[in-house]
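Here the complex is missing a single protein chain, while all its other protein chains stay put.
The letters A and B name the chains in turn, as written, and every chain counts its residues from 1.
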Amino acid sequence: MDNQRNEPRIGFYVCHCGTNIAGMVDCPAVAQYVSRLPNVVLSRDYKYMCSDPGQELIQQDIREHRLNRIVVASCSPLLHEKTFRGATEKGGLNPFFFHMVNIREHDSWVHTDKQAATEKAKSLAHAAIHRVRFHKPLEVKQVPIHPAVLVVGGGIAGIHAAMTLANAGKKVYLVEREPSIGGHMAKFDKTFPTLDCAACILTPKMSEVGAHPNITLWTYSEAMKMEGYVGNYTVTIRHKPRYIIEDACVGCLECIDACVYKQPKFFDEFNMGLGKRKPVYIPFPQATPQVVLIDPETCLNLKTGKCKKTCVEACADRKAIDFTQKETFSEIKVGAIIVATGFKSFDAQRIPQYGYGTYPNVYTALEIERLVNASGPTGGEVVLRDGKKPKSIGIIHCVGSRDHKTNRWCSRVCCMYSMKLAHLLKEHTEAEVYSFYIDMRTPGKGYEEFYGKLLDEGVQFVRGRVGEVTDWAFTKEEEGKLVIRVEDTLAGYVRRIPVDMVVLATGLEPQADAQEVRRRFNMSCGTEGFFLERHPKLAPVNTFTDGILLAGCCQGPKDIPDTVAQAGAAAAEALVLIDKGHIEQEPNTAFIHEEDCSGCKSCIPLCPYSAILFNEETRKAIINQALCKGCGTCVASCPSGSIEQNLFDDEEIFSEIEGVLAYE
Amino acid sequence: MNEKQWTPRIVAFFCNWCTYTAADLAGVSRLKYAPNMRVIRIMCSGRVDPQFILEAFAKGADGVLIGGCHPNDCHYAEGNYKMLRRFQLLQRMLKDMGIEEDRLRLEWISAAEGEKVKTVMNDMVAKVTAMGPLGMPGRFADWDKEMEHLEAAVATAEAGQPAHSHSQQEVKHA
Partner (left out) sequence: MKYSYFPGCSLKGTGRSYEESLLPVFKALGVEMEELDDWNCCGATAYMAVDEVKACVMASRNLALAERLGHAELLAPCSACYLVLNKTKHYLHDSASVRGVVGQALQQADLSYSGNVPVRHPLDVLINEVGLDEVKKRVRHPLKGLKVAPYYGCQIVRPYATFDDQYNPTTLDRLVEALGGSVVRFPLKTRCCGGSLTGTLPEPGLLCSYIILKEALARGANVIATLCPLCQFNLDGYHDKITRKWDPVRIPTVYFSQLMGLAFGLSEKEMGLHRHFIEMPALAASAAA
């Protein structure tokens, strides 16, 4: 430890990263340049610094050359700072005597002029050499973790993550904003490519969630506010009034029969409006929890106060109906949060030339899922809006996907679900089915085989992006039909194909309120609006905020197998965090040199975490180290310069500025 | 060394959570931009002390760029607003010092906006290149020389005439 306080003896390493860095930066020249800087005892270039021999080299050099500062110029510190701090520590130094220079992401990968890139590397290295002289030994803080987990969103991703954690013995809060869990998957009829019934595999899991002793299930509720930090989040949950006392309702559904509306007449959300429901309803037969709810927009009593309340009569002494319910809030403490808020189906009206909303017999895929479903609005009978059976059906792929005018990304599941629907529609109606695709994308286990099966079944695949769906007839056969105009790019001419029914394979989009949710949980979004994972390959379920994890389509379009796998991974990451019992915090907190503090109190209102207190006795400010998150705003604002921030101290940054501007 | 063509040196302060990550993303995406920027990582744009900016100019920077999270998206809730306030005050002061507005720039760049890192860097380099070197270190040297001159002149004057203590002070303050 002794040599750490003496005159700095700096070891510098520049990494080739194969050719990633060395291809654009002259690494030996950088090493040579740095070797001439003051306090540098040793300067090397090496093929792969992050490799075991690379780390070994640092440790050996510390011992042999009595180094007490280490600088590595390689990739981004967000990637390997931990690695090299570890090596520094293993070499016998405090890990915070290390500093990292980013000459890959910020240099070799983004420049094309080798000389300029090398110059840049030199000056960045120069800055680090300057700065590291001021580094101090620091201790990592340990904070205990709250062992419960919040899962936001009760689709298949949320359900699977919650079950995994609960089965591992953890306390889980599962919050879903709809009246039932199940998400999109509950609406599907069959799943590709195995064609097993979605409800048959999902509903047992739903009731397990409802009954699990470790899971607190809150439906019709939303996570509104999050405070705190990894391991210690406080979340406020809003419970919307369902006008039913959940514990008292036994799911007998007698109130629905008794409602003064004899016939269902209101838009049924679960069936995409293809069916009707009453003001008091249960979203679908297998809904979890098995509890009804009352829609205040349509309930006569809630709207006018004038109703015979036959539902209350029917409920009798169970007394589950409560028209006076108001929204309530609960506050929970959790260590980690899994965000599984799912996706929104593309609004097909945004592409007017496909006629959704104009022609009644143009459907979205999700509507067809309900139409072919045995428990759907028609009992599984596929009929047009006028009750007739379609004799020909056209399925249009990539509606709102792979399109520069709407969404540029591939929604990944549409090719497969379109083929599933083609199969089901053929099975239900014996109609001629056309499938219009740009490219057939079937990358998954058994997917390409499924495509082969559909070809054998006689579904007509037409390769080409559909130009329009129209009702103007060119020939007698076209009259009264919807005509699909498409350039058949395999046959090489424009075709007009008359059909009775058009199905639009709508793509997957971020939820409408994704931006709000992103802010609420301190996450980032990619340009397309899906939540951004920390690293696309190596941290696919983590976000940039520790303890906030992602699962399912809120992170990007994916199918059910991938969603479940990702949910499992998110649950595992949560377990890793919780089972450790504590978290280590970067020691980059701020502290006050009391002797310099003038007691002006300018810093106190600046702190977003109320971490700065004022000691009335000494007339000095004090920073609570447990609350400080290390942003450094107070440091920059202190008029007397009495606040310091570990790792980002004034003298460290000033020396860095000087370093980057030092000319050769 | 001085013979080679002048290119601007720009110091950038990027916050760890948004803009620094965006610059990493630009790298991972292999976007190409001008090599004049030198990025210093800080945890939050709220950490940028106006003195850092002045120091950078004084030590020879031709421009300074600050990158933070978008309003409402700060990892630390509101550090970026604090930076914005300081930035506006500092802009005024820099103007008085004869440093053009475009030499100091504040940009909100989220972790997903690798493309924006590229456009902002290129744009700023182009603008600063067009303005030419700022040359603060040289100017300081000139000012120092001027001071010496004045002081020498005052000394000579004082030697000739009885000192006028008031005027001497005025010169020193100038």
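Assume a residue touches a chain if its C-beta (ideal position, glycine included) is under 8 Å from a C-beta of that chain, and two chains touch if they have at least 3 such contacts.
All of these numbers come straight from a predicted model, not from anything done at the bench.
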{"item": "Omitted chain's touching partners, listed by label", "value": "A"}
{"item": "Touching residue (missing chain; options A:Glu89, A:Glu468, A:Glu528 or A:Asp559)", "value": "A:Glu468"}
{"item": "Contact with the hidden chain (one of A:Thr358, A:Ser375 or A:Ser598)", "value": "A:Thr358"}
{"item": "Contacts of chain A with the absent chain, listed as residue ranges", "value": "351-353, 355, 358, 405, 468, 470-472, 474"}
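By our rule, only the chains that are shown with their structure count from here on.
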{"item": "Residues of chain A touching chain B in the complex", "value": "76-78, 102, 104-107, 109-113, 116-117, 119-120, 123-124, 127, 519, 522, 524-527, 532, 544-545, 588, 606, 608, 629-633, 635-637, 645, 648, 650, 653-654, 656-658, 660-661, 663-664"}
{"item": "Sites on chain B touched by chain A in the complex", "value": "1, 7, 9, 11, 16-18, 20-21, 23-24, 26-28, 30-33, 35, 38-44, 46-52, 55-56, 59-61, 72-73, 75-79, 82, 86, 110-113, 115, 118"}
